[in-house]
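One chain of protein is taken out of this complex; the other chains stay put.
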Amino acid sequence: MKKIAPLILLIILIIFPLVIQNAYYQHLMILVLMWVVIGSGWNVIAGYTGQVSFGDAAFFGTGAYTAGILAYHFHISAWWGMAFGGIMAMGVAFPFGWICFRLRGAYFALASLALNEVCRHIATVAEPLTQGMVGILIMPSFLSKIPYYYIALALAVLSVGFVQIVMHSKWGYYFLSIREDQDAAESLGINTHHYKMVSLNIAAFLTGMAGALFMNYMGFIDPSVVFSLHDISIMAILVGIVGGVGTIFGPVVGAFVMVAVHEFFRTGFFGLFKGLAALTGSDFLIVAAKYISQAHVLGFGILVVLVILLLPNGIVGDWKKIVDKLFPFKKKGVST
Amino acid sequence: MKKSKVLVGLFLAIAVFFTFSGCGDNGEKDSIKVGIVLPLTGKLAKFGEIENKSFLMAVDEINAAGGVNGKQIELIIEDTTGKPDVGRSAIEKLITQDKVVMLGGGYSSSVTWATIAVAQQNKTPFLVNTGSADKITEQGWNYIFRLNPPVSEYPGAFESFLKTVGTDVKTVVILHENSLFGQSGSKKFAKQCEALGLKVIMKEGYEAGAIDFRPLLVNVKSKKPDVIYMISYIMDASLLMRQSKQLNMNPKLFVGGAAGFTLPEFYKNAGTASEYVYSATLWTPSVPYPGAREYYDKFVKKYNTPTEYHGAEAYSAMYVIADVLKRTKSMSRDDIRNALAETNMMTAFGPVKFISYDKKVNQNKLPTFLVQWIDGKLETVWPKEVATKGYVYPAPKWNKR
Partner (left out) sequence: MEVFLQTLVAGILKGGLYGLIGMGMSLIMGVMGIINLAHGQLMMVGMYITFLLSHYLGIDPYLSLFVSMPALFLLGVAIQKYTLNPLMEVDSILPENQVLMTVGIGMVLTEITRFIFSSDYKSVQTSYSNATFFLGEISFSIALVIAFFIAILFTLFMFWFLLKTDVGRSIRATAQDKDAALLMGVNSKRITIITFGLGSALVAAAGTLLMPIYYLFPDIGGPFTRKAFVITILGGLGSTVGAIFGGITLGLAEAFGATYIGMAYDDMIGLIIFILVLLFLPGGFKRLTKI
């Protein structure tokens, strides 16, 4: 069953856009797939290697701008940016890791936050190159969403697969050992600096590619969008943590949940309240609908607080806990 | 076993969402749906609110008067949260899910810029009423129309003022916030200064939200410019003026590039530092267009809060939309687009007729005005024909007031 489940999921994902024609939902799924990529990347450096980064937007934005600049200044199709975006992001990750990996824990997280902000500032003021706050606009290559969907799906599958392979290899063990106890690992002869660099570059590459995909799909980027601390870096962390840190499928679940929840709240439960209000004509529901959509970020924030309090290892990590809570009568035998 | 339970749970959730989203906006069967994008939350919410209220006020008036050929107009307003990517999603939802016949709104140049590409690609007519970066109508996109003047034309009245009254002005310093509005507006204005023979001795951007502009201002002061031209939103504008006063900086003119400088909050927050500050503006309640004054009074009466040029833009845009829907041959997007292109009417914001000039297409060309804060009130001072009060030039120095 364990082996088949991911396959079933894959098949469903493949036929999804053919079944669900609604462009809006296709759009949401593309976002989900993009976040799977970013979340997987973050998971590698943070979940598995224990170096929590607050600056994933730096890689994302670099990838996005690579694609954008190629298209805007050199008139090369932005799709080349997918390959180069990942590489350029590694180009940012490399010196950053080299310099900042001597920092531990909270300090490293702060340094990555600083990296995020520095990149954003550079993008804002380097107008000749990045067009500053004017942003880069390109006409999307395809009108329909379906090609984008499949590209995103391919990217997501590749990311998850790649992470799976890496984590089952020797590298995976090195990463875990660094997370558990860096000094012990070092004393065993593991070159922790080297492996941290590898881990970071994997994360950067994946995230950079996602950024390039974003440029191609959205058609418009500017520094505040792609280098956003809240919308990209923190969202990446949430995807990882809500889904389940240090699990292969954590980012998959996390991406789906976070995008769904975000949009759910923004549209007032997908118009559920509006629908109910129309059905019942209840004034209370109409007002409630209005307030819910206004307070969508609030709902989101409360959810984050609750999830972290109750499911600290994420949905996949704490799955047993969820099952036990929801189906208390299903306890078979001894629970751990 | 674990994973399959996860998947089952996921599918159930998906199913629930899809079912319920269906019973969302059924609305009234016999109404015409128009999509409006505005920033209702986020940093730009204040302006989004003014425009939202204006749109609602206008559509209520129009529907009460019989709507469009008997049918009611239904506005579907989506929140862009002031972010370009959210704006894009919102527009897509309006076009593909709500199937609106045309689009309106468009506050904030960067969000508008991101959304018009979607509208154009989907061949849905979009009447922009606030986003002011020039390039919005410079792409040759035939589905995008703009009601308001582009930012390069904002200082029009100011320039004519300089040519007639401020002939002794020789040097300019330009300060702007680092947004699309500020960056593009400042570039255009710098070019226009050169054309006028004025020397731009300093042009600097800043991140909005700074606490202390003094290091910047003291630098400006040392250069002794004749004019300081600022492109800022409201709070930066207030701080800039307050701190200029505190530094006792006295150029011949302080001029704002609309936006923050024309809001009543500017006076509330800057207090006496707002006195004698000029600003470019696109509209004031005293402009000689029918319905301008009435719009202002109606709005204040209904919402108990003042309005300004953004609201007038929204209000008038709604009337243009209604007019287009009345004239269009059918509700197909192409027919609506053609009807939009043929618009020729008067609104509270001014005459509306879309023409092409320079690099622009489908742009409405309107004159702009110069206002000045005198005794805590925003008075129109130029052109003379529409002035409500005489201008004060040059402004007396801070310590002599």
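The first chain written gets the first letter, and so on, giving A and B; residue counts start at 1 in each chain.
Convention: a contact is a pair of C-beta atoms (placed from the backbone, for glycine too) under 8 Å apart; a residue touches a chain by one contact, two chains touch by 3 or more.
Small disclaimer: the values here were computed from a predicted structure and weren't measured.
Undergrad: Give me the visible chains that the unshown chain touches, in label order.
TA: Answer for the hidden chain's contacts among shown chains: A, B.
Undergrad: Which residue, A:Leu200, A:Leu238 or A:Ile315, contacts the hidden chain when the whole complex is considered?
TA: With A:Leu200, A:Leu238 or A:Ile315 as choices, the missing chain is touched by A:Leu238.
Undergrad: Touch as defined at the start, partner being the missing chain; which of B:Gly42, B:Gly291 or B:Pro367 qualifies?
TA: B:Gly42
Undergrad: Using the touch definition up top, pick the residue from B:Lys123, B:Lys170 or B:Arg242 that touches the left-out chain.
TA: Answer from the full complex: B:Arg242 touches the omitted chain.
Undergrad: Considering the complete complex, identify which of B:Ala190, B:Leu216, B:Met331 or B:Ala387 is in touch with the unshown chain.
TA: Residue touching the chain left out of view: B:Leu216.
Undergrad: Considering the entire assembly, which residues of subunit B contact the chain that has been omitted?
TA: 41-43, 45-46, 49, 178, 204-207, 209-216, 218-219, 222, 234-235, 238-239, 242, 245-248, 265, 268-269, 271-273
Undergrad: Footprint of the hidden chain on subunit A, which residues?
TA: 46-47, 50, 52, 99-100, 102-103, 105-107, 109-111, 113-115, 117-118, 121-122, 124-125, 179, 229-230, 234, 237-238, 241, 245-246, 291, 294-295, 297-298, 300-305, 308-309, 312-313, 317
Criterion: only the chains that are shown with their structure count from here on.
Undergrad: Express in whole angstrom the distance between the two chain centres, defined as the mean CA positions of subunit A and subunit B.
TA: A distance of 34 Å separates the two centres.
Undergrad: Give every residue of subunit B touching subunit A within the complex, in rising order.
TA: Residues in contact with subunit A: 1-7, 10-11, 13, 17-18, 20-26, 40-41, 79, 83-86, 88-89, 92-93, 96-97, 110, 113-114, 117-118, 121-122, 133, 135, 178-180, 182-184, 205, 207.
Undergrad: Would you pull the subunit A residues touching subunit B in the complex into a rising list?
TA: The touching residues are 1-2, 4-6, 8-9, 12, 20, 22-25, 27, 124-125, 127, 132-135, 137, 139-140, 143, 218-220, 222, 224-225, 231, 249, 253, 256, 260, 264, 266, 269-272, 274-276, 278-279, 293-294, 296-297, 315-316, 319-320, 323.
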